[in-house]
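What follows is a single structure, written as structure tokens, with notes after it.
The other protein chains are all here in position, but one chain of the complex has been omitted.
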Amino acid sequence: MKVDAITTEPPKWGVKYEDIDVDENLPIKLKPVYTGICGTDRGIVSGSLPFAYAPHGRQKLILGHECLAKVIEAEDNDLGIKTGDYVVPIVRRPGKCVNCLIGRSDNCSDGDKHEAGITGLNGFMRSEFQDYPQNLVKVEDPDIASIAVLTEPLKNVKKAFEMFDTVSKKSVFTDANGAYDEKRAIIIGTGSEAFLYGLASRDYGFQTYMTNRHPETESKLRMIERPNITFYDYTKDTSVEKNGFDLAVDTSGDPATIFRFIRKMNNNGIVILFGTNGRAPASTFDGSDIDYIIERNITILGSVDGSRIHYERALQDLTRWNYQYGDLISNMITSRVKPDNTDIFLHKQPGEIKTVIGWS
Amino acid sequence: MKVDAITTEPPKWGVKYEDIDVDENLPIKLKPVYTGICGTDRGIVSGSLPFAYAPHGRQKLILGHECLAKVIEAEDNDLGIKTGDYVVPIVRRPGKCVNCLIGRSDNCSDGDKHEAGITGLNGFMRSEFQDYPQNLVKVEDPDIASIAVLTEPLKNVKKAFEMFDTVSKKSVFTDANGAYDEKRAIIIGTGSEAFLYGLASRDYGFQTYMTNRHPETESKLRMIERPNITFYDYTKDTSVEKNGFDLAVDTSGDPATIFRFIRKMNNNGIVILFGTNGRAPASTFDGSDIDYIIERNITILGSVDGSRIHYERALQDLTRWNYQYGDLISNMITSRVKPDNTDIFLHKQPGEIKTVIGWS
Amino acid sequence: MKVDAITTEPPKWGVKYEDIDVDENLPIKLKPVYTGICGTDRGIVSGSLPFAYAPHGRQKLILGHECLAKVIEAEDNDLGIKTGDYVVPIVRRPGKCVNCLIGRSDNCSDGDKHEAGITGLNGFMRSEFQDYPQNLVKVEDPDIASIAVLTEPLKNVKKAFEMFDTVSKKSVFTDANGAYDEKRAIIIGTGSEAFLYGLASRDYGFQTYMTNRHPETESKLRMIERPNITFYDYTKDTSVEKNGFDLAVDTSGDPATIFRFIRKMNNNGIVILFGTNGRAPASTFDGSDIDYIIERNITILGSVDGSRIHYERALQDLTRWNYQYGDLISNMITSRVKPDNTDIFLHKQPGEIKTVIGWS
Partner (left out) sequence: MKVDAITTEPPKWGVKYEDIDVDENLPIKLKPVYTGICGTDRGIVSGSLPFAYAPHGRQKLILGHECLAKVIEAEDNDLGIKTGDYVVPIVRRPGKCVNCLIGRSDNCSDGDKHEAGITGLNGFMRSEFQDYPQNLVKVEDPDIASIAVLTEPLKNVKKAFEMFDTVSKKSVFTDANGAYDEKRAIIIGTGSEAFLYGLASRDYGFQTYMTNRHPETESKLRMIERPNITFYDYTKDTSVEKNGFDLAVDTSGDPATIFRFIRKMNNNGIVILFGTNGRAPASTFDGSDIDYIIERNITILGSVDGSRIHYERALQDLTRWNYQYGDLISNMITSRVKPDNTDIFLHKQPGEIKTVIGWS
């Protein structure tokens, strides 16, 4: 079939909106409603992510892994996906390792998996696509159709916190009331993933801080404060750091920043590494940094991707947050553009939290 | 009471064997049989471990945390500790945090604990000491009296593997047979803790490697090979690294080495940081190192100390290994010296794995 | 102080609305808004719950453990509880066991705890009460003030599912997609706790069934079907049982019913026992029932109470459900009565799901 698609030729620089032939014959036919763009898309387009590659035998890769789509035709299926349903397609598709075999390709043991729009599989930035029902997660709440494109970034957060739940059992992590109210979380960064981590951290009950190495605009500060998160510019006033942190989530991918905050962790602290920035400058660490981690039983946790369960739970959070925080979530989508505006892949929009492409 | 003791005055350089007054009046009276010395003792003596300090109101700290002792007098007690028993005293004593309150001072949340011979509490390198029964772990197997001084270093290993057991549940870590036989562990270093980690790794079933940046002597190689561990000098032939590692244990405390091996980890790999070396030179790491950790869901786990349960399980392992591996364990004790030979705190002995002081 | 209160004299039959002197001098003063009544209250009043007892030195016990209250005066406190706040008071108060010490009196090891309105502590069915801030959980969402009285019953559900999360890790419990969509849950009973378990089960993604030994009214069926739960009368058509169940929650407390459903469990099935009915008739089970449990690795899990963390998460669920399911949750409160209507303790109201007492 012929589709209008946003394409690139990894590992080369460049992005095009063009019509292209794709060869798909799968039981569910879909049209994207919104597709979001993130650092990974920009990294592929700029040729800086060497792991990206086109489908086998092809040169072009259709971009797009953050997506809300509408079903336009559906063969009968056990999962009850029907014409007219809004769905979020799952990005990663399983290989044959022990984790993939039990539906947890996010924990793939051998790298033998594919990611739509990234590694060996066409993405969702196109006028139409087809898929299997098991790769689609239904959006039950009609009121979140305009924000459900955030499901895919949020599923990463849900997986990371699932890891946290397991790992934090290695000692008593909770406070003397068996809860998180007296525990302190720091989210490093103020982009869309940082926001979603911050909201999830507040749901746990953590006293939650967001930080960056520059001040934030008034409007962003208001958004941050809505769920009782406190922002501080760590290059200025670090007084909030004096009680340390129990959980840190890094979305910067910057080694110097990460090690700065590791040294702020309390005993049994957990550091989630999430943000990647392959071009971040080198930083140094020494024996006393290693000591610090050991003497305090600190854990550092790399976390990537998420599986069906995390998409499902992300959708539940979006429903609640949409209600609880008013327009906070929809305000995270700072611009909605047309597919032919490929300029957004090359330049971050001013004040951008999340830019999405509308396909209707 | 007056005791002959090995003392130091932290944070100053120096060590003395002298008689000294101590003020103890506790229900169990003990005499050390053997006390082991390790890098921590040498670090305190050299003035390079700033966290060491003498008991409140004192200038002198009696050294010694690795110990096998014999009970010479015992008040009646619930734990059934009796005159004549061999026991291993527990190093760390609880504070008031949620972890200490449940008997897990190894996971102390706020640092409000003491360590015999290290932080604020006199150690076991003296002609006599007194203690509470709950701080003593009985050695049931009379045949391991000569090696039970290794219980304390081994309890660290048991705690680290307990952490591993919890953390490795975050995905399927085991192989396709539900076991560890096809999983690969690397132990970085060839000292006494490295040996104990290596033996524990073999008990799990891991294909186990030990490595260092220099070749090993014939006699040490024979010891390493006894439990089917493979040694390689990673500055020479790295062919065994081509399949990566699933578990790494660092006993070097050296940042450059640690990051070298993090880059050898397979997906879902777990890196245990155990060895500390506050004077290790700084090393650099960059954004691609962070990427590596994230994309593979790698976990880095600082692990310190252990609690009663780990001493108990360490004793069980010593019993089995003593039987299973013949003189391998007793050969780990490479020299036994008298208490007045304080020179051993200043100079590593040639061919040393573990040096112990005999007190009888 | 003098309060108007609903009292009983355990273990005697009887209930009164009367003014009574209580001796409290705690930092937060509160007025109940709503208090719910449940089977435990009725059991105490009927003299059939031998574990109930009045505060030390008293004959009368003020009833009431399900409560939404408003703060009328508050000393300054770390938890930020302020005058005007809506709060839910925690029922169980810790003793000195290892679980109580870490804020988990719901898992009390030795029974040395108290429960407001049940065991040794006055409850919340009175015109005014006082408490410590750490026993109060703030209701952040003003829109749920009219349903937040359901927090206490729902916290039991959150604790039971926390247990489920831990226990279900003993094997792969999830389906081939790593989620619960193909897993089947049965909720035995159709009362208020059954409803809350059903909603939580749907949040997990379970295909969820509710059952009873009689048909349900049209209006209740509509409520059950709203979150896609299927009701069946197990004395009539059992066709939905042919694929077995993976999770069962019993709210009946009836042995014969429980064992009937244990025999419907699939391999690795988990049965949560929650409902108690001390007067339920005896039933028989034989060796083949035991075989059934063993050969399928089935787990049976008694679950009682919940702690602060479960109250907090219950409030989040109420916020989402209130939005997601419209008036379903508020319709669970089938009657709101005055405090002097003590008749409700003696007779279940027609069509009752939850009866609450309004205090303003």
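Labels A, B and C are assigned to the chains in the order they are written; within every chain, residues are numbered from 1.
Heads up, the rule we're going with is that a residue touches a chain if its C-beta (ideal position, glycine included) is under 8 Å from a C-beta of that chain, and two chains touch if they have at least 3 such contacts.
Owing to the predicted nature of the structure, the values given are computational and were not obtained by experimental measurement.
A.B. asks: So which of the visible chains would the left-out chain be touching?
C.D. replies: A, B, C
A.B. asks: Just to verify: which one of C:171, C:239 or C:360 makes contact with the chain not shown?
C.D. replies: C:171
A.B. asks: Based on the whole complex, identify which of C:25, C:288 or C:360 touches the chain you can't see.
C.D. replies: Only one of C:25, C:288 or C:360 touches the chain omitted from view, namely C:288.
A.B. asks: In the whole complex, not just what's shown, which of A:22, A:38 or A:101 touches the removed chain?
C.D. replies: Spelled out, the listed residue whose C-beta touches the missing chain is A:101.
A.B. asks: Tell me, which residues in chain B touch the chain that this view leaves out?
C.D. replies: 79, 101-104, 134, 141, 165, 172, 174-181, 203, 205, 307-309, 312, 316, 319-320, 323-324
A.B. asks: Which parts of chain A are in contact with the chain that was left out?
C.D. replies: Listed in rising order, the touching residues are 98, 101-103, 169.
A.B. asks: What residue numbers in chain C mark contact with the hidden partner chain?
C.D. replies: Chain C touches the chain not shown through residues 51, 98-99, 102, 104, 106-111, 162-163, 166-167, 169-172, 174-176, 253-255, 258, 266-268, 273-274, 276-291, 293-304.
Note that only the chains that are shown with their structure count from here on.
A.B. asks: What chain is most central when centres are computed from CA atoms?
C.D. replies: A
A.B. asks: I'd like to verify one number: the distance from the centre of chain A to the centre of chain C, where each centre is the average of its C-alpha atoms, in whole angstrom.
C.D. replies: Those two chain centres are 36 Å apart.
A.B. asks: Centroid of chain B to centroid of chain C, CA atoms only: how many Å?
C.D. replies: Spacing between the chain centres: roughly 47 Å.
A.B. asks: Chain B: which residues touch two or more other chains?
C.D. replies: Residues 98, 102, 169.
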